[in-house]
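A single protein chain has been omitted from the complex, and every remaining protein chain is retained in its original position.
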Amino acid sequence: MNVESLYQEIILDHYKNPRGKHPLAEAEGESYQVNPTCGDEVTVQVARDRDGHLHVGYEGQGCSISQASASVMAEMVEGMDVSTADAVRHAFVELMHSKGAVEPDEEVLGDGVAFVGVAKYPARIKCALLPWMALQDAQVKAGIGTEDQGEAR
Amino acid sequence: MNVESLYQEIILDHYKNPRGKHPLAEAEGESYQVNPTCGDEVTVQVARDRDGHLHVGYEGQGCSISQASASVMAEMVEGMDVSTADAVRHAFVELMHSKGAVEPDEEVLGDGVAFVGVAKYPARIKCALLPWMALQDAQVKAGIGTEDQGEAR
Amino acid sequence: MTKPLDVARIRRDFPILQRTVRDDRPLVYLDSAATSQKPFQVIDAESDYYRSCNAAVHRGAHQLAEEATDAYEGARAKIAGFVHGRPEDLVFTKNATESLNLVAYAFSNGAAKAQHGDDAIDPRFVIGPGDSIVVTQMEHHANLVPWQEVCAKTGATLRWIGVDDDGRLDLRDLSTIIDESTKVVSVVHQSNLLGTINPVSELMAHARAVGALGIVDACQSIPHMPVDVNELGADLVAWSGHKMLGPTGIGMLWGRPEVLEAMPPFITGGSMIETVFMDHSTYAAPPKRFEAGTPMVAQAVGVAAAVDYLDALGMDAVEAHEHVLTGYALEQLRNVPGVRIIGPQDDHARGSAVSFVVDGLHPHDVGQFLDDHGVAVRVGHHCAWPTCRRFDVPATTRLSTYIYNDTSDIDVAVDGIRAAQKFFGV
Partner (left out) sequence: MTKPLDVARIRRDFPILQRTVRDDRPLVYLDSAATSQKPFQVIDAESDYYRSCNAAVHRGAHQLAEEATDAYEGARAKIAGFVHGRPEDLVFTKNATESLNLVAYAFSNGAAKAQHGDDAIDPRFVIGPGDSIVVTQMEHHANLVPWQEVCAKTGATLRWIGVDDDGRLDLRDLSTIIDESTKVVSVVHQSNLLGTINPVSELMAHARAVGALGIVDACQSIPHMPVDVNELGADLVAWSGHKMLGPTGIGMLWGRPEVLEAMPPFITGGSMIETVFMDHSTYAAPPKRFEAGTPMVAQAVGVAAAVDYLDALGMDAVEAHEHVLTGYALEQLRNVPGVRIIGPQDDHARGSAVSFVVDGLHPHDVGQFLDDHGVAVRVGHHCAWPTCRRFDVPATTRLSTYIYNDTSDIDVAVDGIRAAQKFFGV
């Protein structure tokens, strides 16, 4: 285990070139989340279109892990139907809590698989989860989805 | 060191037959002292007559050490002139803090010498000192003596 | 079937029990209600923590910090499990006294903040004139004085359930004591002076019925019997580590999640915050909200080791063992003329703290004679002074047992009492 396993290429790329980092024009729900120990912050906004597809935008500042995670999240779930997005979130949360024991499924997680190394650094798991917690909370506030309230804690 | 060195005959005698245990008719000062850990209590009253002699009375309840000490005190200082009484109290307090290293002077301390064993039982020193603290405090309140306020703590 | 305790084997785990006192007498430790002794497993767990992974928890990105955090949070999970609670609902404090103050301050802080315009305070914690707080006449000062203070600061009224001659709660007028004005019912599970085990779930049901918060002081029960916090029916349960084989300097508070969530903070500072600005702050969720500053990490690790030790014995077995000792102590003491037991006379619903007075002897003098026989007991009012007053005694002498005691210890104590009687000629 070393630091390169944590900072995979994909993560560095999302960190340097974030996708979806912008406010959402007509947000239905918004959530601000902060990591009280290091000060990382992220605000996620969500909306659902007529076809039931999710749209997300975010703002934030923080370490490479939290910011890359936000970018991966925004890119992946943008335009997804709500239940698929929920499934991705579930899979990501599970991966983070796996202590490295779960083999991530690229089919489901896409670029999210790059975070597999994070699960071995307990102090960084919170960083990676921060935007996903915000997504869930924003959805709940907007009344979009999700039965699984509180599970990403 | 054993328990008989603590409970000398004189102490048992004073415990069973307390002297001076009564209220004082015309008290000029009074002090109530309590040992907060075991609940021993003593109230000492003092007055000074025209000739400058001290008169004391007390009430109290508690263990043999505290009650015998009160009795010894009342018997000894009753009728003494104030400065002699102060000297006795000084000597008694010193003995109690001596950890057994001081040879008590019977000339000064009278029956008080019997408390020499108490100094080796830290938990009981407070018992023995309780009435003497009350005496000092009562004198201070009555304006009788004593420059050495607070020293018996 | 519970396996009986092997006292001889247990004693070998406690280094202090190998020592002698006063002229080479073997130590007979009968003061576990004050504080228990510690097996080497607990002592070593603490030193190993310092030797191998000490660091600030929940902070820092380094490996030591990760390991220290694991040790601390792992301890929390283990200790919570011991009382069938969830880790998220367990708060670490410095002792049970702090745990109880933490709860009491929720009310005085809640009242003060509400008065100064904070309308986010849960109304359950806004207390004032016309409201009442109910305790019992057998509380430890730790569960009495903090409530007196709340009353002095808010204008609320303190009420109490009396104690009968047998040392049991007098529950006859309960509905006039716990009524619609009542916002708090806080009672001791097992009295540290009388040994009485109170019907706490019944009392907690009364609290619930009037919408009051129910609090249990479990200092003397959790170390000595199986306790499931859910079954107590309480909102909050407080106890200490040092009475259950653990180190000094750590206490516990378990709370129902919904209640902890609603409680305003007590001690404030680092680690209990969410955001901090110069002029205001927001607070973290429980349990962190109640754990300001650098926590008692090594001590939590020590209590977790104590839990392992007790779990290996089985709390059923611990309870059964102590029940036998209690019955034996009561019987032996009854056989000594002039001895009067303060507290329930029989071993029904009764723990192992046995208080007594001896005619013609002051408890302090009894304790001194026992000490001379190598027996460590506690004398005094045991931080339950009003309970002494109730029985019209200035103090008592108290024997209290634990897993490392057997009946021979009680025999030595009884010999000491007889010797004191003989010496003083009573």
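The first chain written gets the first letter, and so on, giving A, B and C; residue counts start at 1 in each chain.
Rule of thumb we're sticking to: contacts are C-beta pairs under 8 Å (C-beta built on N, C-alpha and C of every residue); 3 or more make two chains touch, one makes a residue touch a chain.
Treat the numbers as computed from the prediction; the structure is a model and nothing was measured.
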| item | value |
| --- | --- |
| Where the missing chain makes contact, among the chains that are shown | A, B, C |
| Sole residue of C:85, C:351, C:380 or C:394 that reaches the chain not shown, by the stated touch rule | C:380 |
| Touch criterion as defined above, residue of C:249, C:314 or C:338 at the omitted chain | C:249 |
| Touching residue (missing chain; options C:123, C:211 or C:269) | C:269 |
| Subunit C residues touching the omitted chain (full complex) | 15-16, 19, 21-22, 27, 29, 31, 34-35, 37-38, 40, 42-44, 46-47, 50-56, 59-65, 93-98, 100-101, 108-109, 112-113, 116, 118, 137, 140-146, 148-149, 152-155, 158, 160, 240, 242, 247-251, 265, 267-273, 275-281, 292-299, 364, 367-368, 370-371, 375-380, 383, 385-386, 389 |
| Touching residues on subunit A - with respect to the absent chain | 1-3, 6-7, 12, 37-41, 61-65, 67, 121, 124, 127 |
| Sites on subunit B contacted by the missing partner chain, in the whole complex | 34, 36-37, 121-124 |
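Rule of thumb we're sticking to: only the chains that are shown with their structure count from here on.
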| item | value |
| --- | --- |
| Winner on C-beta contact pairs when A-C is weighed against B-C | B-C |
| Distance from subunit B to subunit A - Cα centre to Cα centre, in angstrom | 76 |
| Subunit A-subunit C separation of Cα centroids, rounded to whole Å | 44 |
| Junction residues of subunit A - those touching two or more other chains | none |
| Per-residue overlap in subunit C, given as positions that touch at least 2 other chains | none |
